[in-house]
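A short write-up of the structure that comes next.
Here the complex is missing one protein chain, while the rest keep their positions.
Coming up: chain A.
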Amino acid sequence: MTTPKARTQPKGQPVWQIVARREIAVRATDRSTLIGTAVMLAVIVGVLGFTAWSESREKTYDLAYSSAIARAMAEGIAERATDIDEKVSIEPVAVDDADAARRALEEEQADAYLHSSAKGWTLVTLEDPDSELRDVVSQAVEAIVLAGNADAAGTTAAELTKGSEVAIDQLEGDSELTAIRYVVGYALAIVFYFASIMFGMTLANSVVEEKQSRIVEMIAAAVPLRQLLAGKIIGNAVIAVGQMLIYVAVGLVGLSLTDFSFALPALSSAIGWFVVFFLIGFVVLSTLWAVAGALASRTEDLQSSSTPITMLLMVMFFGALYLDGVGEVVGSYVPPLSAVLMPMRLVDGSAAWWEPIIAVLLLLAFGIALVRLAERLYSRALLQTGGQLSLKAAWRLEE
């Protein structure tokens, strides 16, 4: 018997790394991924840019009047406008009468029409008045009338309102920050949801592609399927996290240019936790997506084989949106819901420092159990190419 040609057997890279590298290389050079990323970046930059622009924009309102008394009031408002809201200025405009004022509003010659009425003053607008305009007009009118009344009573406005001021002394944060926390919390839930769906679908597709093209049997003969699964998930996660980091970086830079920049320091630790929960939750869900891919035989089957996981994601998403109070606290510990809810609670500041640690441990334990289960389903279903498999049938399959 002759000896086969001398062959070097390199120690080599672990298989999962080889698989992950291919996933990353294929995805990073895929045109639709690149276009998708560019579009997403454009959207983020666009939204933040618009916010920053509209915040910094000064608004001038043309305020129509048709009587001498209204003229005095309009001029008084114009005088005080910038003190009340620095980005608002008021331009008094004279019109002949109420009908002319109505026409001016309809033709957008004026933004509002001010006239006196039995009980005080009326501001007429075509549609809902801008909140800035309403605030400036009502505050200015109130101050002017108050000053006039005080004068008539032989005193001053300051005398009258003395001791009536309610100072807000909030123990934690301030009200504007609370609003931002709220918005950021939902934004994170939405980011998680879309990232899971988008990257999950891509992963499931790449699994079914290997099945459909029949390359999987050659791979299965060469390497353990567990390594194939691990490589695919890790490769996918690297791409996902990479893309998220780009979005977050652009988002944060953008945010720091807006008036909301003051909120960043308060949110940084919560966003750090979000990344941790995102990673674990993402990997756990990825294994399920891989199973969905393995259960299908063709891309066309994917829609139905991925239904359970899209349902799960819907539950997580709407759970995050609608749970509050005790439900939210409980949900923030229950995996995989905790992957979304705990970061949201951290962002809105209602979770103590130890709570995310417990939630992460629970999520990890759940994840490990689920990954094992998914691995079994994946490796058994992967070599079955005759049509779509049910979860039950896949579980019963022998290796």
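Here is the rule we use: a residue touches a chain if its C-beta (ideal position, glycine included) is under 8 Å from a C-beta of that chain, and two chains touch if they have at least 3 such contacts; residues count from 1.
Definition applied: contacts and distances are computed from a predicted model.
Per its UniProt record, the hidden chain corresponds to "ABC transporter ATP-binding protein" from the list "YtkA-like domain-containing protein", "AMP-dependent synthetase/ligase domain-containing protein", "ATP synthase subunit b" or "ABC transporter ATP-binding protein".
Within the full complex, the residue among A:Ala94, A:Val183 or A:Ile215 touching the omitted chain is A:Ile215. The omitted chain makes contact with just one of the residues A:Ala98, A:Val223, A:Ile271 or A:Leu391: A:Val223.
Although one chain is not displayed, chain A still touches it through residues 1-5, 7-10, 12-13, 15, 18-19, 22, 25-26, 209-210, 212-215, 217-224, 383, 385, 398-399.
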